[in-house]
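Complex shown without one protein chain; remaining protein chains in place.
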Amino acid sequence: MLTSVDMPLEARALSRLRNGRMILDQVDLTMACGQIVALLGANGCGKTTLLHCLAGCLRPTAGQVLWFGQSPQRRPASHRLVGLAAHEACLYSELSAAENLLFAARMYGVDEPQRRVEQLLCDTQLASHSARPAGRLSKGMRQRLSLARALVHAPPIVLLDEPFTGLDVASREWLEGWLDQQRDQGRAVCFTSHDEEQSLRFADQRFELCDGRVLPLPAPRPSPSSVRFDTAGQVVKARSA
Amino acid sequence: MRYVTTLLPASFIAALTSVALVMIFLWAPREITMGDVQRIVYLHVAVAWCGLLGCVAMGLMATMYLVRRRPGWDHGSQAAGEVGWLCTTLTLVTGSLWAHEAWNTWWTWEPRLTASLILWAVYAGYFLVRSSIEDPQRRARVGAVLAIVSMADVPMVVMATRWFRGMHPVSPEMDPSMRWTLLVSVVAFTGLFSWLAVVRRKQLSLAGRVLSLEQQSEGVVRWEP
Partner (left out) sequence: MTFVQTTRTWWWLVHKDLLREVRAPRVWPGMLLLGVVLALVIEMQVDLPREHRTSLVGGLFWLAAFFAGTVALDRSFAGERDDGCWQALLLYPVAPATIFLAKTTANFLALCALDVVLIPAFILFSDVPLLASPGPFLAIVLLANLGFSAVGTVVSALTNGLQHRGGLLVLLLLPLISPVVLGAAQATRLLLLGETGGEWWRWMQLLAGFAVLFVAMGALLFEFVVED
């Protein structure tokens, strides 16, 4: 049986109040390694708020978020376990694609940051645009750069806020392949969307956020094989389903 | 129970304040150079002390809020700030009345007066920021940080007359009866303003509960940890 320490991400009775309104109300959620979770819901239902609480950006009014059994509150070092690609690309417009990634790599204390940046730029097909200022990249390129920034420190937990919004067909296909790749590498991935069809294609678990509550939706596919991570985010053991 | 927790302390403070007023206006002797105008000093020192105490209490309760996150500490901090601001305003007013007689001017830019005016402006900024934030949790947190930073001004007000040359009197020679009057006045008004702050805190807590009930009836849930 998986304990809290095995679970990369767990939300327990998570509540978030804002201006007297309960945006999240006693949300319980768990994610396993090597799993893609889709969080669906209408615009303004609180998906972004939930994602930001899971990422440690927002402090819950009540309840807890646990990363491998530990609370991220007031422990900045534990932020190495999570990578967030928010709705806004979170890129400095004046810095080039490579400089944005290099800055993120240095903040996360990545070893050999230059090499890591070059590898990520290749993986996201941005190598030829590495010197271009982020403000001059197309929407799809900024999205890919944002994903690269979320992965620069190879976190075991990846959270994506509406990653498919505004992408053309080619970019969408690239992103779907990329998500499959993250799952195969044993990461726990959660993305938000208001497109149910899309989630049916490759999510392992689906939830709908409605009136502050999370309701499970029918799983479109069986649970995949998974790897286990220790609390430092390193792979310790692989096992098949 | 209500007699013990509310009426008894209120009665005691009312009695003490009455004694202080009698001592100020009837018992304390008339000062030789300034005459009856000098009696303002007994009020001025008392409210000045309360103004500083209010700022410190505001900051300390704000610290407790950041540690414990209970709304009661935020309400206490706000109440202390409101009473402190009132006292600082009274300090400036009573000080001006005394200064007009003693220095022939309503105002002068000497260190302690300047520092007191700055304290007043700090309080004003604190309430201005609080009033511009709708979300109660954010308002409490931002207010708490500001209250703690505002405490830095208190040493400047207290030490202004010792650090810098100025006209403001520092521990002048006083008749023993005048000293007693001053002491009783400070104690009485500290009690009065502390009681005001406690009542105000209760008011704020009740207002929070009323808002919560209103929101519940509208189908919006308010969190009350």
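Think of it as A and B in the order they're written, each chain with its own count starting at 1.
Convention: contacts are C-beta pairs under 8 Å (C-beta built on N, C-alpha and C of every residue); 3 or more make two chains touch, one makes a residue touch a chain.
Quick caveat: nothing in here was measured; it's all calculated off a predicted structure.
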item	value
Hidden partner chain, touching residue among B:34, B:66 or B:158	B:66
Touching residue (missing chain; options A:55, A:101, A:141 or A:160)	A:55
Absent-chain contact - pick from B:79, B:144, B:186 or B:204	B:144
Residues of chain B in contact with the chain not shown	66, 114, 118, 121-122, 124-125, 128-129, 132-133, 138, 141-142, 144-146, 148-150, 152-153, 156, 163-165
Residues in chain A touching the chain absent from view	52, 55-59, 74, 76-80, 82, 84, 86, 88-95, 99, 103-104, 106-109, 133, 149
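FYI, only the chains that are shown with their structure count from here on.
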item	value
Residues of chain B defined as touching chain A within the complex	134-137, 211-212, 215, 220-223, 225
Chain B partner contacts - residues on chain A that touch it in the complex	15, 17-22, 25, 61-62
